[in-house]
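Coming up: subunit A.
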Amino acid sequence: MQDIPIYEFTLLGWIALLPLLGAIFNGILGARLPRALVSTVAAGAMGVAFILSIVAVWTLFQGRFEGADGHTLYGALYHNVFTWFEVGSLRVDFELLLDPLSAVMILIITGVGFLIHVYSIGYMEGDRSWWRFFTYLNFFVFAMLMLVLGDNLVVLFLGWEGVGVASYLLIGFWYEDDEKASAGKKAFIVNRVGDFAVLLALFLLVIYAGSLSVVELREWASTLSPAQVTALGGVLTAICILLFIGCTGKSAQIPLFVWLPDAMAGPTPVSALIHAATMVTAGVYLIARLNFLFVLSPTAMTLIAVIGGLTAFFAATIGVVQNDIKKVLAYSTVSQLGFMFLAVGVGSFFAGVFHLMTHAFFKALLFLGAGSVIHGMHHEQDIRRMGGLKDYMPITRWTFLVGCLAIAGFPLFSGFFSKDEILWYTLANVHLLGGVNLSWFLWFLALGTAFLTAFYMFRLYFLTFEGECRADEKTRSHIHESPLAMTLPLVVLAVLAGFGGFVGIPPVLGNALGGLPNVMHDWLYQVIGPGEAFFAYRFEGYGMAWMSMAAATASGIGGIALAWLFYGKPSDVPGAMAEKAAAVHRILSNKYYVDEFYAATVGRGVTLLGRVCHRLVDELLIDTLLVNGTARLMGFLGSVLRVVQNGQVQRYVAFVFLGIAIILYLVLR
Partner candidate 1 sequence: MIDYVAILMLGLVGVAMCATVVALSVLFGPRNPSRWKGTAYESGSEPFGDARIRLDVKYYMIAISFIMFDVEAVFLLPWAVVAKDYGAYGFVVAMVFVTILVVGLVYEWQKGGLEWD
Partner candidate 2 sequence: MSSLITPIDIASTLPFIVLCLFGMVVLLLEVFQRQGQSRSYLAYVSAVGFATAAFSAWLLMGVEGQLVFHDMNYIDGFSKVTALLMCTAGAVTCLIAPRYLAELNADRGEFYALILFSAGGMIMMVSAADFIVFFMALELMSIAVYALAAYVRSSRVAAEAGFKYFLMGAFASAIMLYGIALVYGATGTTNLAAIGQLLSYGAASGSVDPALLLSKVSEQGALAGAAGYDTTTGDLLMLNYGSGTANMPLLYLGITLVIVSAVFKVGAVPFHMWLPDAYSGAPSPVGAFMASAVKAAAFASLLRLLALAFFDYELRMGPMGWVQVTFFLALLSMAIGNLVAIAQTSVKRMLAYSSIAHTGYMLVAITAMGYGVGDLDLGASVVFYLFAYVFGTVGAFGILAYLTRSRYYVERFSDLNGLGYRYPALGVAMTLFMLSSAGIPPTAGFIAKFQVFKAAVIAYGAGVEAGEPGALLLLALVVSGILFSVVGVYYYLKVIVHLYMRDPVREVTASDSGPARVGISVCAIATLVIGLFPGPLLNLSEQAMSQMEGRHDGVYVQYEDGAPIEDLQRLMREGSR
């Protein structure tokens, strides 16, 4: 493919710098400044960064031209801050690069980030160390921008570590609670396990590609002849799988997904920004960024697809049995991330990034809505003690509903388009090592996931907003709609979640509607085109595409219907107000009856499966064995080994002798 023109663009530096400046300012002075100023600085920095990003992307868009293969190309903007270090052949530039892919990312990061900053002003009101919160938040955005803008993988790794640190600090934000502090620690350490794999991959790239700059790596990969590819096959697969291990840590996939549910210990805006919209998608971004590398290793691609599919399904089953409003969303995030990895695994990097974007919209919306609910219910998170909130907080309710429809893939809502794309490519791809059978398997898995997603999301919705309020008197008397600072972002996000999907109309629909273009795909083509061109897809014509879409829609609506069946029954009978006792009784019996029915049918299987996954995989295997187990083992070993040091010099001397003896045996044997 032809090489891409690159233009110097100094503004990029400022986009990344502004949040950092905000963080430094608040970090040093924040404690002594009035709250208003702190929040203004923090949110202001984000706002300006967002505007600058729009300018930058617009500039990129202006630079478009007709590519050799008839597609529109946009080139890239770069800004070389400085040369970080240069060792022999390896030269690491601290260089920021803006191409269509990173453009999408920075728009999401700064845009959604800005909204969430505004939201936080309302949500964090009255928190003791408010300045600390905004410092961390700004620092996180800076690190995230480093991650997506860095042209060199070492810079990317810097951001990769930075977001880890920021998320650690923010999860443990309310560190007075030991459980929350340790949740932060868990997240950080699990992520480090993934990071070491990434480091190894970088080393291997240094050896075999001789560079870590994405641009140069791309050239290197494009110049590889098939013979070389087969020769390097093992190494390439190793690199890709190592990178993917890093992604499973950062993006919470099997087996390292365990930290994300615990991460809900952090403030809700944090969960929205870091653990739904941006940081956790870093893995998907990395793979899309290096698609030219991954397509060279079908093994890795297959692995990614399978892991993604499994994660999506199992996380969904776990989500079904959660009762904490944030836990449900957490598991649904894991599940949706699984979807994205499924997408990139089957070679449709576009679908992955597209779903990344729509997910950023509706999941941020859902988290913020949940936050608004928690705010209104005075930090009640158990959905069994909610219900009927639609009367108390209408805005939250409607926006939340939009979010639910979007994630459930209800037609013409954003989630519908992206999810359909993923399902279609899963079905149509032919390059997975498992062959067509694997494709079908993954397709059904994804279909089931779509169904479950719709089900538990609307279970959540009905239990929270519909029906009678099950909160106690005291709480109920205080329930209120959230302030404007919180509802405004909700509305904006609701609009995005509602209509955001139309930028990526799938060909099948576009064709039917008279050649509507898939804007998103054309925009991203420059980055992911070559990768996608690598694969062929079966099914000429649109027949199967319609089938897939119909199936997806059906499963989504089916899930909604089932949830309504179980939880949406109109339990708010008019007479309820009259005789409360009877009403309460009826409600109770209703619930009881529903649960009976639920348990008697599909519910039991799903519940069981969910429970098993949760207990077995999550708690036992990961929590106990991998994380705590390892930590304990290390601590235990340490405390055993230190006993050897009994303080007697002569034992030290003895050890020296022992060492010398062993070495001499090694040497002179």
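Per the selection procedure, all candidates are chains of the complex that A comes from, given by their letters.
One rule holds for everything that comes next: contacts are C-beta pairs under 8 Å (C-beta built on N, C-alpha and C of every residue); 3 or more make two chains touch, one makes a residue touch a chain; residues count from 1.
Computed from a predicted model, the values in this text were never measured in an experiment.
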Complex partner of subunit A (touching, any copy) among 1 or 2: 2
Footprint of candidate 2 on subunit A - complex, ascending: 28, 82-87, 90, 154, 157-158, 161-162, 165, 172, 175-176, 181, 185, 188-189, 192-193, 195-196, 199-200, 203-204, 206-207, 631, 634-635, 637-639, 641-642, 644-645, 647, 649, 651-653, 655-656, 658-660, 663-664, 666-668
